[in-house]
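Note that one protein chain of the assembly has been removed; the remaining protein chains are unaltered in position.
Naming follows writing order (A and B), and every chain is counted from residue 1.
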Amino acid sequence: MTLYLASKNPGALSSSKKNWTKFKSHPLAYASIVFLLLLGFCALFIPILSPYTYYDINLSIKNQPPSLQHWFGTDDLGRDLFTRTWNGARISLFVGIAAAAIDLVLGMLWGGIAALAGGKVDEMMMRLADILSAIPSLLMIIALMVVIGPGLHTIIIALSLFGWITMARVVRGQLLQIKHNGYVIAAKALGASFWRILFKHLLPNSLGPIIVTLTLTIPSAIFTEAFLSYLGLGVQAPIASWGTMASEGLPAMEYYPWRLFFPSGLICLTMLAFNTIGDSLSNMFDS
Amino acid sequence: MALLIIRKLFYACLSLVVVMTFTFLLMKMIPGDPFQQEQALPSEIHQALRSHYGLNDSFLKQYGRYLKQATTFNFGSSLVHKGQSVSQIIRTSFPNSALLGGEALALSIPLGLLFGIAAALKPKKAQGSLITCLAVLGISVPSFILATLLQYILGIKLGLFPIARWGSMMHSFLPALSLGFMPMAFIARLTRTKMIEELHQGYVTTARAKGIPEISIIAFHALRNILSPLFSFLGPLTASILTGSFIVEKIFSIPGLGYWFVSSVLNRDYPLIMGITVFYCAILLLTSLIADIACLFVNPRLTAAALQEREKS
Partner (left out) sequence: MRILLFIPLIFIIAVSLGCSKDSTPSQNSPSSNQITIATSDDPLSLDPRLVRDLATATVMRMLFEGLMRTNSKGILEPACAQEVAISEDQTIFTFILRPCMWSDGTAVTAEDFAETWKSALKPDFPAPNAYQFYLIKGAKDAKEGRAPPDQIGIKAESPNTLVVELEQPAPYFLELVACHFYFPVNRTMRLSNEPITGNIIGNGPFKYENWQHRHEFSVVKNPDYWDAKSIQIDKIILQVLEEHTALQLFKIGQIDWTGSPLNTLPQDAIEILKEQNILKVAPGAGTHWFRFNTERLPFTNQKMRQAFSLALDRHAIVEHVTQGNQSPATGILPPSLEIDNQQYYEDHDLGKANMLFSEALDELGFSRDQMTPITLHYTANDRSHKIAQAVQQQWNTLSNVPITLESGESKVTYDRLNRKDYQICLGSWYADILDPINFLEIFKDKDNPTNQTSWQNETYARLLDQSSKETNPQKRLQLFNAAERILIEEMPIAPLFYASFNYLKKESLENVYFSPLGYLDFKEAYWQPHAMEK
């Protein structure tokens, strides 16, 4: 973690204590962390504690609006939406965070190396990224499903295969621009190695765009997973993620709006929370 | 500079061949063929159909045929939509997607930049926070939910725009908005983050001290520096928007290329898959090329550096 405390003015390491206070003083960031913890707590415990399960079908009470017995209402097969939503939270959060983590690592490495190495290496790496984007992703994902079999692990691999490219491009774009800054040249002159420059100077100063891209990756992963599930390429019924529930709730929006509202509302709130934390983190490193 | 461009073009062609090869291998790997349905055909008829369309030829022969077809961009007829040739399909659907995509970009890029700059100027106050909040919502609400909501509220309930289909400016506004909202939000966020950084830089303080108006500083100095990561993102974004978002086109029933992208894979319509892949790849490489070149132009430091590196290698 100390690597990332490098700032715009290298050599003057800000004290972590000062930054942490700065972070805490921003009330929204604080609230976001609390919210996320609450979210995680609910996702873990509510499916266990709830009197209903996420898969018990009761056709006679289908499509009920929110009530005292069913806080979020019921879906088209009479299942309790409250329990299903928190069960879905597990899937969505897991998929979102896993995909984001892989995208982050792959993207930063790829974009970073390409930008810093420059010249032919850069050319080659970016062309490879372009090639990967050009291959029809649906084709690739079906092939994956056939070879590996359906399931959560396959979805994560499928999402990671393509998600890192945007991150790599953004990182490369950013690094191309700052690699000619004074302090980088100075570091080079002082004999710093490739990796040191990358990890100590360049990447920490790109944290802003990286975090912004990351907050794009998570909902993108969630909804791509929903799209794939719809095509029969994702997690199997009756398990459903937020994305799947939102997609299923959408056609019924006119008649049973709660089926859309709760899953997508939660996705938005979660993203807001991640964003606020991300912004604060980025502020923390910026000054 | 010309040599640079030629070299990039060479790599682009190489990439195209690699993409075609991968796509061909994947196509052959996944089960199913265009004629397979639940109400199955007698096996002799099925095999006869496969032979007629060359699907029983050896891999090498089929691969060679596709490569040859790619040079003239003539992949023959679709195997499922009989009577429509691949070129015709792309020729009639691409302009619709391009127009839609163009409008989406025309909306999202300037507005995204504008909002991002506005948010950066007053980051802590209501202006900044509100814009950031909306931008986050824009990223978290996927295009299909937004499209349906817009269609429902503005099209059906309020009757301000046609609900669906294609043909006039009014028809394209809602889909363009749905398609462009996410990129707009992303661009706004990116711009804001970068702009805040830039505004703290030394040269900005100097410029302000010299009495240069704020707009000038932003437009002519700060903006340049943030365009680099933006362009890297814009290249493939343009390619994917221009070739159509499957979901937005589906919701608004727009005859664009997006539908063909997905349905050709689901139908195993091999010639169409190859044709569209080659086409998309060409566009992607072209926009990447343009974005890279634009990057170099925008930031003269990069041009100088790039030229230096060419000389070195």
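Assume a residue touches a chain if its C-beta (ideal position, glycine included) is under 8 Å from a C-beta of that chain, and two chains touch if they have at least 3 such contacts.
In this text the structure is predicted, and so the values were computed from the model without any measurement.
> Which residue from A:Leu233, A:Ala246 or A:Ile277 sits in contact with the chain not drawn here?
That would be A:Leu233, which touches the missing chain.
> For the chain left off this view, which of B:Leu4, B:Leu134, B:Leu149 or B:Ile163 is in contact with it?
Touching the chain that is not displayed is residue B:Ile163.
> For the chain that's not shown, point to the residue among B:Asn56, B:Asn74, B:Thr92 or B:Thr206 touching it.
B:Thr92
> Over the whole complex, note the residues of chain B touching the chain we left out.
For chain B, the residues touching the absent chain are 30-33, 35-46, 48-49, 52-53, 77, 80-85, 88-89, 92-93, 99, 102-103, 105-107, 109-110, 113, 148, 151, 155-156, 162-169, 172, 219-220, 223-224, 227, 250-253, 255, 259, 266-268, 294, 298.
> For chain A, which residues lie in contact with the unshown chain of the complex?
Where chain A meets the chain not shown: residues 55-57, 59-60, 62-63, 76-78, 142, 145-146, 150, 230-233, 236-238, 251-252, 255-256.
In the analysis below, only the chains that are shown with their structure count from here on.
> Using the touch definition from the top, list the residues of chain B that touch chain A in their complex.
7-8, 11-12, 14-16, 18-19, 22-23, 26-27, 29-31, 132-133, 136-137, 139-142, 144-145, 148-149, 152, 186, 189-190, 193-194, 196-197, 200, 225, 228-233, 235-236, 239, 247, 261-262, 265-266, 273, 276-277, 280-281, 284-285, 288, 295, 299, 301-302, 305, 309-310, 312-313
> Can you tell me which positions in chain A touch chain B when the two form their complex?
Residue list for chain A touching chain B: 8, 118-120, 123, 126-127, 130-131, 133-136, 138-140, 142-143, 146-147, 165-166, 169-174, 176-177, 180, 208-209, 211-213, 215-216, 219, 223, 227, 231, 243, 246-247, 250, 253-254, 260, 264, 267-268, 270-272, 275, 279, 282, 286-287.
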